[in-house]
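Removed from the display is one protein chain of the complex; every other protein chain stays in position.
Let's turn to chain A:
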């Protein structure tokens, strides 16, 4: 009696394993590509309901299509800035498109394809503000940015020593304070600011100053031992040549935003 029960359980589990094995062959897990994006940056990577939008998302979709993935094989995963390296190293994501600036210290743990966009640090101010024209004009003003980014500190160190810094963990809190008037400006990469300015709730209330003072090369984060870096670069080049890149940028960052024309569109650097 006991023996037959055991046999039955064993047979059932074998059958179950067999079934899962079959289903995964027919277009399951191993053909999926997991892409890390931001979920909370309008214009770049934004999750609303179960749909995703933004420039990073559009580039990611284009690259994934070029690599041979169908739309329904793409799985988006949130990758907040401090977790990006860990997500790549542990294999939880295959690629990251999340305003990921290429830097030397990051290259020690992850690999980069691209850049696919060159952003510059800029300022976001109230629409009727005229006295903040650039980073030099911030003495005695209150400037907001997010923790972990070097952008606010750069303004204090290099341009206006008398500026007061407010740092939050998300940009939305900065925008909230800017809209309420308790701070004077928000600083980070211009394309991120343009995304916020183009949001419906802020339309006509906030503007990007348009005087970029740094160079941030947005790359595609990849695990260090990847084999797809060249293909990703080819896909980015194709997107730029086909005009799709420009269309995606205009669609996401709003019509009034123009990226730094000397540096955009960029040419992807050679893979290491």
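Note that in this section a contact is a pair of C-beta atoms (placed from the backbone, for glycine too) under 8 Å apart; a residue touches a chain by one contact, two chains touch by 3 or more; residues count from 1.
Heads up, the rule we're going with is that contacts and distances are computed from a predicted model.
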{"item": "Listed names \"Bifunctional protein PyrR\", \"Transcriptional regulator\", \"Amino acid ABC transporter membrane protein 1, PAAT family\" or \"Phosphate-specific transport system accessory protein PhoU\", matching UniProt entry of the absent chain", "value": "\"Amino acid ABC transporter membrane protein 1, PAAT family\""}
{"item": "Listed residues A:34, A:73 or A:166, member touching the removed chain", "value": "A:166"}
{"item": "Candidates A:142, A:205 or A:238 - the one touching the absent chain", "value": "A:142"}
{"item": "Sole contact to the chain not displayed, among A:50, A:71, A:108 or A:200", "value": "A:108"}
{"item": "Residue, one of A:92, A:182, A:247 or A:267, that touches the chain absent here", "value": "A:182"}
{"item": "Contacts of chain A with the absent chain, listed as residue ranges", "value": "81-82, 84-86, 105-106, 108-110, 142, 147-150, 162, 164-169, 173, 176-177, 180, 182"}
